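Working notes, beginning with the structure itself.
The complex is shown incomplete by one protein chain, all other protein chains being positioned as in the whole.
Moving on to subunit A:
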Amino acid sequence: MKNIKYFGMGVFLLALAIFTSLAFVGNFELTERGMRAQLNEQELTNLEKPLMEEMVGKPYRTSFTFSRDFIAVFNRINEDLKAKEEWDKVMWSPVSGIALKLAQSSANGIVASHKMLFFLLTFGLGILGSLIYIISDLKIKGPPGIKNDGIYHDSATNRGWIGILTAVWLISFYVILYFHPYIIANLISITDPIKGLFIEGEKASKWFLYGLLYTTSMTVMGARMIIKYRHNRYQIVRTITVVLFQIIFAFLLVEILPMFGLPGKDLKSAWPLDYYFLFDWNVQDLMSSGNFGKFVFVWGIVLSIIIVPTMVYFYGKRWYCSWVCGCGGLAETLGDPYRQLSNKKMWTWKLERWMIHAVLVFAVIMTVFTGYHTYNVFVHPEMDSKEILFGISAFDIRSWYGFLIGSIFAGVIGTGFYPILGSRSWCRFGCPLAAYMGIVQRFKSRFRITTNGGQCISCGNCSTYCEQGIDVRAYAQKGQNIVRSSCVGCGVCSAVCPRGVLKLENGPEANRFGNEGPIVLGNNGFELND
């Protein structure tokens, strides 16, 4: 059985190796036709001549070298134009996106001609290998129950070299995806056949690759989660739900809605996690999509202002963080092997409170600015939209937010650092929606984790496995209930507790906190002294 497990691992690693190596293989040659098809008029006017001279017809071995040359040409021309102050000719679209388009259309090597084959060799083999690896645990790890054996002996889950290597891979992937996507032109294009299932002939974007990878990882690792916690129905129901939300709302609907000419929106994504809700392009997009678009706009407002706090009141923020949200869903599946790495020290709790609320404030300010800007776009189109409110540009503030919070924090740090910082550093330190729901959960909610009288033996399993870094034991050993704004209600503390001390439950707000009562003391006479 062990050998089968290793075999699964081998297959997975092979797939991963192929996937990674796709960035380094192929054949890229810019054709005149391709150039004309991909570049817009302004870009063509500027770039046609130098590209014809320097790039067209020249073969490249990787999309990276191809794009490097293109970017050099692009920047040179642009700098020139800026120097000559020919502002109306200067190209403002991000060059990395143009480079990616060009690289994709210029690919003509083995990958480009066998997309489906490579899709199967990477995604297909990867899924197969992981499933073999995961399912063999059913036998190897013995009867159902908490099997955390060896987690702190394993270099993959204890910040050892495998963990560090995994982090390097993930971080590189995110940096490339966000900022240098042309490097992975091949990786993106192998998902073309899947994209084609939704819209015939349509090419996959980098977000399609990302969405597919994300959804696949969550589904496969969700299966792992279900097997690992097969004795625990809370975990099973929760995992199935969050994976279905990802598949249906974040992936399928986003692809299917555009097939009917509707905007491909993730309907479960609530502001302020969905930080571009009031961006002009988003609102314009929705407003120009008929009744459905208007519905989505109104739904977004109702979701954030009414549904989110109401649900938090009744069930705690877990209803979103652990049952619905994609970021949370990835953390609970792909991130589960790393949950123990979150820091439990008091100083991180202090840092967390500063940080997450600062992000919330940032998100609110950013939204006010962009909202005002969008309002002007609709109502006073003649106004100069760049400079608004106290000389600060809505455009700048929202691009800073997008860069710092949306990309670096949520992506690179939030997921890339799983094997170093644990699975939920974004949810804990950065997510403005989590901050918003946390305030409701802490002060006005029926949710709490009840401590079972005096049964705690201070073993520390709960605190260790809390991905949010909550020192659960500190409360449990005093007989107090756990009411913390950051608790996402994953239920793992309750699952790993060897003495049955913790229960997530919703009930009347009275007596929510429990207290250091006579039961911990076991001494009935003690009540008199308080």
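In this section, a residue touches a chain if its C-beta (ideal position, glycine included) is under 8 Å from a C-beta of that chain, and two chains touch if they have at least 3 such contacts; residues count from 1.
To be clear about the criterion, contacts and distances are computed from a predicted model.
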Would you kindly match the missing chain to its UniProt protein name, picking from "Peptide ABC transporter permease", "4-cresol dehydrogenase (Hydroxylating)", "NAD(P)/FAD-dependent oxidoreductase" or "3-isopropylmalate dehydratase large subunit"? "NAD(P)/FAD-dependent oxidoreductase"
Among listed residues A:58, A:231 or A:444, the absent chain is touched only by A:231
Residues of subunit A (touch criterion as defined above) contacting the omitted chain: 142-146, 148-154, 231-234, 236-237, 345-346, 450, 452-455, 457-461, 463-464, 473-474, 477, 491, 494-496, 498-500, 503-505, 507-508, 510-511, 518-526, 529
